[in-house]
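This report refers to the structure that appears directly beneath it.
Only one protein chain is missing; all other protein chains are in place.
And then chain A:
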């Protein structure tokens, strides 16, 4: 069993350099996307299938009437109870031993349920064309560089962060660090808080936010949608049980049929002897 890790993002140390975005594109070999001017230094409105992390730039009027220029490295939260994993009908989304949530591209059928149910809107579909010109779609998001974790390396974005706004390590240690940091910055940011929402069982990307989550466009109390829970935890197992029941019925029918046929044959045989 591998160790469970957490990416700790302290947005108050971020200087908005976007090196994390470049490192992600570089390591994951993601293509450039042309985007329209957003009205700020922000390059993309949100994460996309080819841009797995986006640096948010937020102009925020603080309680004192002053202007705060807030930055946030936004990417997949790698929830402990991930809605995307729950709704995936093909079991293409799974948890790794490190705590990251990954998509198996071979299993993904591009249904888009994960996209619709992610409380943080970080999953996107990408359209492809096969050699016959047939269109198909696949879901993509940040993998927490699971391929690097398997090699004992930190995610590419963490490695490249020059201000130390991102750290990667043991889950408990990172959460303790986040809590300690909040105490340090309370004077400057009274609304500062650790964002590790328990509605999704806690996350493996834990933030220290300078302001309330809503300022960053984040849900205050994200939850796994009830429909997702109903689907994964009840409907699917019941479905499987039903499948079991159907199988049993089939086996039963087969056995009965055999017996019936046997009788039939005997009858037939008896008939031929006559």
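The rule is short, and it goes like this: contacts are C-beta pairs under 8 Å (C-beta built on N, C-alpha and C of every residue); 3 or more make two chains touch, one makes a residue touch a chain; residues count from 1.
The working rule: contacts and distances are computed from a predicted model.
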item: Name per UniProt, for the chain absent here [options: "Formate dehydrogenase accessory protein FdhE", "Cation acetate symporter", "Urea ABC transporter membrane protein" or "Sarcosine oxidase subunit gamma"]; value: "Formate dehydrogenase accessory protein FdhE"
item: Given A:11, A:149 or A:192, the one touching the chain that is not displayed; value: A:149
item: Residue touching the undisplayed chain, where the options are A:52, A:77, A:120 or A:168; value: A:168
item: Contact set of chain A toward the excluded chain (per top definition); value: 5, 27, 148-149, 151-154, 159, 162, 168-169
